[in-house]
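Missing here is one protein chain; the remaining ones are kept as they sit in the complex.
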Amino acid sequence: MFNSFGNIIRLTTFGESHGKCIGGVLDGYPSGIVIDEAFIAREMQRRRPGQSEITTNRNEKDDVEILSGVFNGRSTGAPIAYVVWNRDARPDEYEKVKSVYRPSHADYTYQLKYGIRDYRGGGRSSARETSARSVAGALAKMALKQLGIEIYAFTSQVGPVKMDRDYNGVDFDLIDKTPVRCPDMAVAERMIEYLKEIKANGDSIGGTVSCVIKNCPIGLGEPVYMKLHAQLGNAMLSINAAKAFEYGDGFDGIELTGSQQNDVFYNNHGYITTRTNHSGGIQGGISNGQDIYFRVLFKPSATISKSQHTVNDKGEQVDLKVNGRHDPCVLPRAVPVVEAMASLVLLDFYLLDKTRQL
Amino acid sequence: MFNSFGNIIRLTTFGESHGKCIGGVLDGYPSGIVIDEAFIAREMQRRRPGQSEITTNRNEKDDVEILSGVFNGRSTGAPIAYVVWNRDARPDEYEKVKSVYRPSHADYTYQLKYGIRDYRGGGRSSARETSARSVAGALAKMALKQLGIEIYAFTSQVGPVKMDRDYNGVDFDLIDKTPVRCPDMAVAERMIEYLKEIKANGDSIGGTVSCVIKNCPIGLGEPVYMKLHAQLGNAMLSINAAKAFEYGDGFDGIELTGSQQNDVFYNNHGYITTRTNHSGGIQGGISNGQDIYFRVLFKPSATISKSQHTVNDKGEQVDLKVNGRHDPCVLPRAVPVVEAMASLVLLDFYLLDKTRQL
Amino acid sequence: MFNSFGNIIRLTTFGESHGKCIGGVLDGYPSGIVIDEAFIAREMQRRRPGQSEITTNRNEKDDVEILSGVFNGRSTGAPIAYVVWNRDARPDEYEKVKSVYRPSHADYTYQLKYGIRDYRGGGRSSARETSARSVAGALAKMALKQLGIEIYAFTSQVGPVKMDRDYNGVDFDLIDKTPVRCPDMAVAERMIEYLKEIKANGDSIGGTVSCVIKNCPIGLGEPVYMKLHAQLGNAMLSINAAKAFEYGDGFDGIELTGSQQNDVFYNNHGYITTRTNHSGGIQGGISNGQDIYFRVLFKPSATISKSQHTVNDKGEQVDLKVNGRHDPCVLPRAVPVVEAMASLVLLDFYLLDKTRQL
Partner (left out) sequence: MFNSFGNIIRLTTFGESHGKCIGGVLDGYPSGIVIDEAFIAREMQRRRPGQSEITTNRNEKDDVEILSGVFNGRSTGAPIAYVVWNRDARPDEYEKVKSVYRPSHADYTYQLKYGIRDYRGGGRSSARETSARSVAGALAKMALKQLGIEIYAFTSQVGPVKMDRDYNGVDFDLIDKTPVRCPDMAVAERMIEYLKEIKANGDSIGGTVSCVIKNCPIGLGEPVYMKLHAQLGNAMLSINAAKAFEYGDGFDGIELTGSQQNDVFYNNHGYITTRTNHSGGIQGGISNGQDIYFRVLFKPSATISKSQHTVNDKGEQVDLKVNGRHDPCVLPRAVPVVEAMASLVLLDFYLLDKTRQL
């Protein structure tokens, strides 16, 4: 019931980390959109592991096979199903930890909830599930592009190393120029240095991904329980390892008073707009035409190379030492997933808004 | 379509700030629960304005009239509908601002989205809608009480004045002892002083509400798109003026590495538990039996007494000076709403979890 | 969870037969529609009991009080909540049958499912719930009227007395001319005679309501699990006492072969249409621009004046003799409910269809 996301366009995903495949079904996608498979491949390439020395060595090709919903290069309105086959799965590596509850992973909670679990690489709880989101996000982006809506996510903080909060000077074209996906080159350099250190220690670290949505039409978002920012928050918090969501000023504005934080309207040559944008482009849960921006906090990868104490499913205390392939930091690979989820939310709300008037 | 919240138990609310009433329909509520109307009244009393010098003077009795779903003092399984009549509504006060877009309110976005708006006190976008949530939350709490689940929210920061993050020493019985609803008496004192100052300036301020859920059973939460924390985040971000949600360590843990932040399992006399709780009681989106805790950031009330520049619906620049009844800080009244929404989420997920095995 | 109906526009109803009221919340209704309360009152008048000698004597005024969602005479896009107060409720009459399971009523199944039931007139299971549908249906009709879509239901069979199947000669203006709501005056006369006889016997009888939808745009309906006829069937079968749904030729076509029943396309002066309409205006679950027509079968009212054997909640055999106010035949009053539900489905699908293309 809950492997689905969205209202008008609804994504359902399936698959396990070391099963046959990860896949998805995107239902409600508008008909007649030209499907650019090369673009999907590029988006997948951004999310896939093995891209650099600061990410996992797991080398997945992540080729997408579209199974339905596209005919003669266009979407037909039928559900678009697709799979990403797990070609580099190595389930045997997990035989030795099959009875061990890895700290801060979902092994224990899945076992208690379901009475059974696919222990191979976390099974369904693995971040590999996000590859299915990337495909759907790429499809959503194609439609948003026709509407002129642009979505940019980037790594804005890694542990103690952070970018300036104001994104206005940022050149979004630089995001993919470094493996850490921070568009401030000097900060990116420091992040990479820091990550190498973390990796050398067999440890991991978290940070924040920021996201900016430009050219969002006025009026997207539904009161009261489907506010635009609430659904964005929901989408982001559904990503593996996400721990927090803030939009607009967020926590940085906590000491500002109402008179300091209110966004005053003015008439800008016939167009009503606001002088500031503390609100992050959303008022009353509805887009106001300004830039939408938000930040997502990710915790460190739970998988580390350091030895850890834990227990197994018999309750015996054991030491866990993982030699698996893992990321010291999920941020660089989370960037495209944040964009994907934001794209799905925006397209869904765009379509939904068409029903507000006869 | 989106004035509803929840899955198995679904709350639908209706009503406008200065219309006839605010109301709700709670569908899917289990049958046979003894409905304690006095308890509902006490919960409403906590949310209602006019409680002290640091909240709005609007004096609403907020009596709840249950319309259906309760028979001979028990829930029947039929939808429980209720209304809170707007007895102190003063719609005429809003005639003078009917054409003005108040800064950081939803006037402008509602007008653009719907082509029409109820301008009286924000209409549907008013925080008065949360009175309907309080009733539903009180109903959910009655059921949770039978399950032993306890939920405590409290004001943990007001502008620059903040409590210690660790809630373990907190005496939750003190929450309602001060009008600011901070259970640390010394900090509460400082918050109140600060709020008096803010009020005297005709200004407003934001802050955070923290929430702790104790005795949550293991296994609540649904992967992948209905993770327990994602749905809690969704619920909290749907509350008026909410700007951020974090759970577990949240932003405070941003510089901690994986080896520092992982929650190591151990066998505590036959019961598997974790030595720390950086995860906030949730792993892989599913409760692990530890305390669940999270924080919600609220921005300052958009309504202030200070004069503000803005525009009206003809695009003309005007000055806005509101003499209305408003809160300098929404936090104290947001506390019970946070509890209400958390209660709805927990009960919903508890019921849902019953369907995971035959 | 399941006191709601619809997708984009969603009706949630509440209330019990002899509780305070019956009510509803219509969410997702388009903004800006002029709300004609007199029209709602007329529609309610059509459904209400006490209209003639062939319906129940229960005399309900059925005044509708709109609680929200309408401002200055227009819909605002906020949920429209309303109540119909139960002014003529006589709950005491049910004290004597409170422990008796009335045959073919929902007393027994509700008691077993919920462990408690409101025994006053069937509580939530009473057909009085349909008054909330009539209000929502009237609102939907107002929107459909702007789109030119017309919906006509009428009594087409009462026990053995039936109209000719072909509705093409029917003058829909005659539907409300007789209390039985059959637009064929001669047949109506025979139906009324038959019903008087049934009533005199203290018995009840069923029959069919037919419904014709004219000017439906091409393209309404969603494959695969929300086909237009499947959702119409779902809507109709949710009405109390409904036992069957058929559309197009239905059972009458069971002996026709494919070559006899296929609707051949032709070019009618530049407009593609079909020569026949065995399909009932729907092909592949999607409207094709022809008239949509269907029939709903209703069983006899379960409440009869004749004495019946049954058991009480202790399992003791008892005789039941009801002197309550009841209809010998639900058909005349079901007619407006069929129209109401069809209107809700059509408006929902019209709005939904707007999301099929960017």
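Lettered A, B and C in written order, each chain numbered from 1.
Operating definition for what follows: contacts are C-beta pairs under 8 Å (C-beta built on N, C-alpha and C of every residue); 3 or more make two chains touch, one makes a residue touch a chain.
Small disclaimer: the values here were computed from a predicted structure and weren't measured.
Among A:116, A:185 or A:200, the one in contact with the hidden chain is A:116. The omitted chain makes contact with just one of the residues A:74, A:165 or A:275: A:74.
Panel shows chain B; residues 8, 28, 30-33, 77-78, 143, 146-147, 223, 351-352, 354-358 of it touch the chain omitted from the view.
Taking the complete complex into account, residues 1-5, 7, 13, 101, 103-106, 108-110, 112-115, 122, 124-125, 129, 157, 159-160, 198, 201, 203-208, 218-219, 221-227, 229-231, 233-234, 237-238, 243-251, 253-259, 261-267, 270, 272, 274, 278-279, 283-288, 297, 299-304, 306, 308-311, 315-317, 352-353, 356-357 of chain C touch the chain not shown. Residues of chain A that touch the chain left out of the display are 1-4, 7-10, 12-16, 19-21, 23, 25, 27-28, 31-32, 67-69, 71-72, 74-81, 83, 110, 113-118, 123-124.
To be clear about the criterion, only the chains that are shown with their structure count from here on.
Each chain gets a centre from the mean of its Cα atoms; for chain A and chain C, those two points are 46 Å apart.
Centre-to-centre separation between chain B and chain C, using Cα means, comes to 39 Å. Counting partner chains per residue, chain B shows two or more touched chains at residues 1-4, 7, 13, 110, 113-115, 124.
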